[in-house]
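Up next is chain A:
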Amino acid sequence: MKKPAPKKSTSRTLFARLFGPSARGIAVEKSVLTGYAQAGGAPVCVIGTCDGTYVDNAAALRLAAHVIDCIEKHPKTPIVMLVDSAGQEPNRVAEMLGLASYFGHLLSCLELARRKGHKLITIATGQAVGGAFICYGMFGDRIYALDSASVGLMPVEAMSAVTKIPVPVLRKLSKTMPSLEFGAKPFALLGGVEEVWSAKDDVPARLARAIAAATTEDNRAALGKKRGGRRLALDIAKRVLAESAR
Partner candidate 1 sequence: MEKFAKAFPSKPLAARTAKPWALAGVVGSGNLEVLLERGGRPSGTMECHVETSIPGYKASWLAALADFAHNYPAGGTKVTINDQGAPPVLVNLRLRQAYDHLIKGDK
Partner candidate 2 sequence: MREKGIMNTAKSALRRQNKAQRLERVGKLARGKFVSPNNVPQVLKRIIESGDILCLEGDNQKQADFLANQLATLNRKDLHDIHLVMSCITLPAHIQLFQKGMIRQVDFCYAGPQGTAVADLVKAKKFPVGAIHTYNELYARYYMDLTPRVALIAAAQADRKGNLFLAANTEDTPAIVEPTAFSDGIVFAQVNEIVDRLPRIDIPADQVDLVVEAPYPMHLQALFTRDPAAITDVQVLMAMVALRGIYEKYEVQSLNHGVGFNTAAIELLLPTYGERLGLKGKICKYWMVNPLPTMIPAIESGWVESVFAVGGEVGMERYTAAHSDVFFTGRDGSFHSNRAMGQLAGHYAIDMFIGASLQIDINGNSSTVSKNRITGFGGAPNMGCQPTGRRHPSKAWLKVGAEANPGPGALPGRKLVVQMVETFQSGRVPTFVERLDAQDPSIRKALHGVAPVMIYGDDVTHIVTEEGIANLAACRSIAERQAAIRAVAGYTPVGLKRKKRETEELRRRGIVQLPEDVGVRPSEASRSLLAAQDIKGLVRWSNGLYDPPPQFVDW
Partner candidate 3 sequence: MTRGPLFHEQTARQRIAALVDPGSFGELLPPPERITSPYLAQLGIPVSFDDGVVIGRAKLGGKKIYIAAQVGQFVGGAVGEIHGAKLTGLFKAAARDRAPCVLLIESGGVRLHEGSAGEIAIAETMRAIFECRAKKVATIAVIGSDIGAYGGMGILSTCCDFRVMSEHGRLGISGPIVIEKWMGKKAYDSSNRALVWKTSGGKTKYLLGDADALVHDDAGAIRDAVAKLLGRSSAVTLKSVKARQKELEKRLKRFGATTDPNDVWKGMGVRDVAAASLASGPEFAAMTRRGK
């Protein structure tokens, strides 16, 4: 595992593809992006990461500050979250200072935005793995992914290294269990992603439609069941609800 090298130019191209000329309103500092842009002719707030960077304490704070700024200054403006991050960097000082709490704070800010009427749309643009996806991207009302994005818990090889289960075994099982497979499409089968957008798609139009359609209800378990990638989650949660009501 090496620190990913920044690829600024491709990030800008991507922003332009998503937001057109209004992408200029997005500031990028140390691969953390914050700003305001336009989607479907209406203003949106943008937060996120690029270049596959790591989300550390400072990055979480910058993202949170921007969410607070949006809540205060631009009520009900949808927030678009772009995710391209390799995760949290394993770092002792970050842990000592409570990285989990920094992430929790970012999530609380997003929750506040949701309660105050901001729609939250996530687009996995690059890497969307591990803690960095959990700490904001997976908290969206609706989550989308570009088909070029690497979405999931971790690649099969990494899973094998930790679980000591041979790669061929995992690969074979992933044929029937998309959960074990790595990528945007299997993740969508689990309901974790609403829709995968390809290069051919009119992405700005899709984004505008996504913002319009979003609701605050978490539909992922239902999607996972419908698409067959995650058959148990919905029914089990429902059973808990039903049995506890008796």
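Just so we're on the same page, contacts are C-beta pairs under 8 Å (C-beta built on N, C-alpha and C of every residue); 3 or more make two chains touch, one makes a residue touch a chain; residues count from 1.
Selection rule, in plain terms: all candidates are chains of the complex that A comes from, given by their letters.
Just so we're clear, the structure is a prediction, and the values are computed from it rather than from any experiment.
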| item | value |
| --- | --- |
| Candidate from this complex that touches chain A, chosen among 1, 2 or 3 | 3 |
| List of chain A residues in touch with candidate 3 within their complex | 1, 57-58, 61, 64-65, 68, 71-72, 88-93, 95-105, 107-109, 111-112, 115, 130-131, 133-135, 138-139, 151-154, 159, 162-163, 165, 169, 173-174, 177, 179-182, 186-187, 190-192, 218, 220-221, 224, 230, 232-234, 236-241, 243-245 |
